[in-house]
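Notes for the one structure printed next.
With one protein chain withheld, the remaining protein chains of the complex are depicted in position.
Presenting chain A:
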């Protein structure tokens, strides 16, 4: 009973969401979720669902306790609004999240479902570690909770982590308890000449919050280090870097900071930090091989987005060459997957490669969603 256009629903409570899901499950209707809509172009587009659920009605702040470093909110709440709420307590939310998506209305649930990453994953715990608890609605409408709302808790399986990065394919995140961080008083930036220097900073005593590498197509890679904290500390650490690392210069927050590369195709490459300089070198070679410009941007920790292609050319072959080259270059210390591409490219390339543990993921999907009703085609490898 595939419909040309999906039905829409906008539940206002977890119970309403559960009723919708129970009904859809009974009728064998497929369901997809929409938060801020900022990740529609990421991952394969998937099949048109029978029902599209707008999470905008579940946007309440349920609890905010700065003294306990926690905020509990509906999944449909906008990150920008939650950041404002956290700011009232001198704290901040999701320090590691791309600014371009926040600016476009990304929601808490969407951020978690898509496991978005940003620069500051070095100085803070990554997103998956700050999600303390979730309420999820399963394919059959069951409301289940896991984790809790305290910063330390090991009771039961950590289903919050399972939901983080599941792209709506295992259940719908309805509300979330998240850990907050004190907002640093100041920030400072230092520019460095290349990827090797970036790695040296990672191994130094500078304690950076972020070390980002950016390489424009055809150009040289440069790195920008961010330090945060008390003004005296930021000043001292910035000065120390300028003194210690050849070619380092005081800088400002670059215009591209925390914003993803804009290109027809984006590949996500995650590598062991030790391989970062080599990866950057590989990109120059690949540009020559494919005859297309490649933009590289990401964290020296080893998570990069590679933007490929020009708007007027078909990027399919270039995409395939880059994916295959990176995968053959280093297997277990790297993963290269397609993040964002035109529909035609998804069909023509091996978007995921060999995913460690894929068999277990398949079984988990079959257990949680045996009828394949949740976000069909949006997960990795057809999950």
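Just so it is clear, a residue touches a chain if its C-beta (ideal position, glycine included) is under 8 Å from a C-beta of that chain, and two chains touch if they have at least 3 such contacts; residues count from 1.
Here is the rule we go by: contacts and distances are computed from a predicted model.
Colleague: Which of "Tryptophan synthase beta chain", "Oxidoreductase", "Glycolate oxidase" or "Catalase-related peroxidase" is the UniProt protein name of the chain not shown?
Modeller: Of the names offered in "Tryptophan synthase beta chain", "Oxidoreductase", "Glycolate oxidase" or "Catalase-related peroxidase", the absent chain's UniProt record gives "Glycolate oxidase".
Colleague: Would you mind spotting which of A:65, A:262 or A:328 touches the chain that isn't drawn?
Modeller: Checking the options A:65, A:262 or A:328, the one contacting the hidden chain is A:65.
Colleague: Given that one chain is not shown, which residue among A:78, A:301 or A:341 touches it?
Modeller: Hidden-chain contact among the options goes to A:301.
Colleague: Of A:173, A:318 or A:361, which one is in contact with the hidden chain?
Modeller: A:361
Colleague: Please give every residue of chain A in contact with the chain that is not shown.
Modeller: Against the missing chain, chain A presents residues 14, 62-63, 65-70, 72, 90, 115, 117, 121, 125-126, 128-129, 133, 135-136, 138, 142-159, 161-162, 164-166, 170, 175, 177, 181-185, 199, 202-207, 229-230, 232-233, 236-237, 268, 270-275, 299, 301-303, 332-335, 337, 352, 355-361, 363-368, 379-381, 383.
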